[in-house]
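One protein chain omitted, others in place.
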Amino acid sequence: MHEFIEAFHFIAHNGAVPGAPTALPSLTHLTLETLRVAAIGLAIALALALPLGVWLGHLHRGSFAAINVGNIGRALPSLVVLAIGDAFFGLGLTVVELALVILAVPPIVTNAYLAVDGVDADLVDAARGMGMSGLQILRRVELPLAVPLLFAGVRTAAVFVVSTTTIAALAGFSGSLGDVIANETSYHFSGVLGAAICVAALALAVDGALSLVQRLLTPRALRTGGRELSVDATHAATVA
Amino acid sequence: MTPAVLAAAGPVIPNFAAQSSSCEIHNRLFCTGWISRNWGPVLWPALREHIVLALVAVAIGFVIAMALAVAAHRFAWLERPTTLVTTILYTIPALALFELLAAPVGLNVFSAEIALVSYTLLILFRNILAGLRAVPADVLDAAEGVGMSQTQTLLRVELPLALPAIVAGLRIAVVTIIALATIVYVVYDRGLGVPIHTALGEGPFKTELIAAGVLAIGLALLADGLLVIAQRLLTPWARAS
Partner (left out) sequence: MKIADTAHNEGPSAFAQAAELELRKVSKRYPGQREPAIRELSLTVPAGEVCVLVGPSGSGKTTAMRLINRMIPITSGDILLGGRSVLEREPRQLRREIGYVIQQVGLFPHLSVGENIATVPRLLGWPKERIAARVHELLELIGLDPQEMNGRYPAQLSGGQRQRVGVARALAADPPLMLMDEPFGAIDPINRARLQDEFLGLQEKVKKTVVFVTHDIDEAIKMGDRIAILREGGVLAQYDTPREILTHPADEFVARFVGADRGLKRLALTKVAELKLAEPNGSRPDPGADVVRRVSPETSVRDALSLMLTEGGEPLTVVDADGRVEGLLTLGVIEQLLSDEAEEPAPDAAQPQPERTR
C-alpha cells in the first residue's frame, strides 16, 4: 500500500514530481482544465438534448428513436469515438468537445424523454381539463414531476463526460488529469495513482453537486429524503 | 511497474516494407488487405479476449447483484447502503478505477475484472430489485394461499415475473461493459483496446482503428439484440395480450 501513500504525497505537492526536468502542469491546473473541458461539453449536450428529449416526451412522439438512441449511444466506446476524431481531424479541443457531445447526448435525450413521457397520464389529463395550455402543462406539471428521472440522465452524462475527458489523454489530448495517467514515465506510478484519486474525487464531487441541484429543483412534496442517487434510469424504458 | 503498452508484435504496424500495400502507406480508411492479413494474429484474438472479458464480468456481476437484490427484497434496510456503494463504484471513472485497483491487485486480469464487475452492479441490482417488487400483490397472496414456501414463491413466481426487468438490466450492463472493456488495456493488455492503442500510436492508423472500433460497437449491438431475442423466448406470456 505504499503506493497510496506516495500518491497522497503527489497530491499534497500539487503534482510536483521530485527531480523532474521540466515544469509539469500542477494538479490544480489539470483538475480545473478537466472541469472546464467537461463543463463545456456537458453544456452543449444539455442545450441540444434536453429540449429535444423533453419536447418529444411531452408530445409522446418518437419513442423508438428516443429510446434506441440511448441504446446505441451506450454501445459507443469513448475511446473509439476519440480515436476516430484523432485519426481524421487531430485531437484539438473542438474535436474533443465534439466527441463529448456525441457521447453525452444519448443518455440525456433518453432520460428526458422517459421522464416527461412517463408522467401520470391522469394528471396531464386533469391539467388539460382545467384549461392549461400545452406549455403550461409542461412547465407546471410535467417538468416538476420529471425531475428525478431527468436528472438521473444528466448526472450519468456528467460523470460520463468527466470520464471521457480523462480518456482523451490516451488518444493524445493534453489538458486534463488524464495526462498524468497516460504519462507514467514522467509521473511514475505514484503520480498516476494520485491523479486517479483526483479523478475519482472529481467525479464524485460533480455527481454530488448535481444531486444537490436536483434536490433544490424537486418540488418539496416529492422529496424522499436523500434517495436522489445517480441512476442510469434508461433501464426503465426497456422494461415495458 | 511498467505500463502495459504494446500488444502483439508481428505484422501489425505498417512497416513501409515491400509488403505494405499503397492503401496502408497512404493510410486510407479501410485496407481490406491489411484486415485479412491481420485478422488471425491481431483482430480475432482481441475480439475473443474482449468477449471473454465482458462475459466474465457480467456473469460475476449478475451473480453478486442477484444475491444482493434477493437479500434486499427480503430485508428492505439493505437497499440503501447497497445502492450507495454500487453508485459510488459506478461514478468513479473507468480509467481511474482501473489504476486504483492496479495498486493493490496488480497489472493483471483481476484488476480489469474487478473494475468491470463493479460497473455492472448498480444497474443489475436496481433492475432486479425493481422487477421483484413489481410482482402484483394478489399474485403473491395466491402463491402463499396455495401453500408455497418463500423459496418456492421466489423461484417459481417472483423471479420469472421479474424477468423483463432483469433482462433490461442485463442489456444495459452488457453494452456498457463491452464499451468499457476497450480501456482495460491500461492495466491488462487484452481486448479490443489493444489494437486501438497500437493504431493510435502509429499515425493513427485508420484501418486498424476502424476495424477494432467496428468490432467493438458491433459486438455490443449484437449482444443487445441477442438479449432482446432471449427475453422474447423466455417470456411467452408477455406476447399473449
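So that you can tell them apart, the chains are marked A and B in the order they are listed, and the count of residues begins at 1 in each.
Note that a contact is a pair of C-beta atoms (placed from the backbone, for glycine too) under 8 Å apart; a residue touches a chain by one contact, two chains touch by 3 or more.
Quick caveat, the model's predicted, so the values are computed rather than measured.
Enquirer: Give me the visible chains that the unshown chain touches, in label order.
Expert: Within the full complex, the chain not displayed touches B.
Enquirer: Please identify which residue in B:Ala76, B:Val146 or B:Leu233 touches the non-displayed chain.
Expert: Touching the chain that is not displayed is residue B:Val146.
Enquirer: Sort through B:Val42, B:Val58, B:Ala72 or B:Leu161 and give me the one touching the missing partner chain.
Expert: Among B:Val42, B:Val58, B:Ala72 or B:Leu161, only B:Leu161 touches the chain that is not shown.
Enquirer: Would you write out the residues of subunit B that touch the absent chain, in ascending order?
Expert: So the residues of subunit B touching the unseen chain are 136, 138-149, 152, 157, 160-161, 235-237, 240-241.
Quick note on the criterion: only the chains that are shown with their structure count from here on.
Enquirer: Counting in whole Å, what is the centre-to-centre distance of subunit A and subunit B, each centre being its mean C-alpha position?
Expert: Computed value for the inter-centroid distance: 20 Å.
Enquirer: For subunit A, which residues count as touching subunit B in their complex?
Expert: 1, 3-4, 7, 71-72, 74-80, 83-84, 86-88, 159, 162-163, 166-167, 170-172, 178, 181, 184-185, 189, 192-193, 195-197, 199-200, 203-204, 207, 227, 229-232, 234-235, 237-239
Enquirer: Per the contact definition, I'd like the list of subunit B residues that touch subunit A in the complex.
Expert: 1, 3, 80, 83-84, 87-88, 90-97, 99-100, 103-104, 122-123, 126-127, 130-131, 164-165, 167-169, 171-172, 175-176, 178-180, 182-183, 186, 193, 196-197, 199-200, 203-206, 209-210, 212-213, 216-217, 220-221, 224
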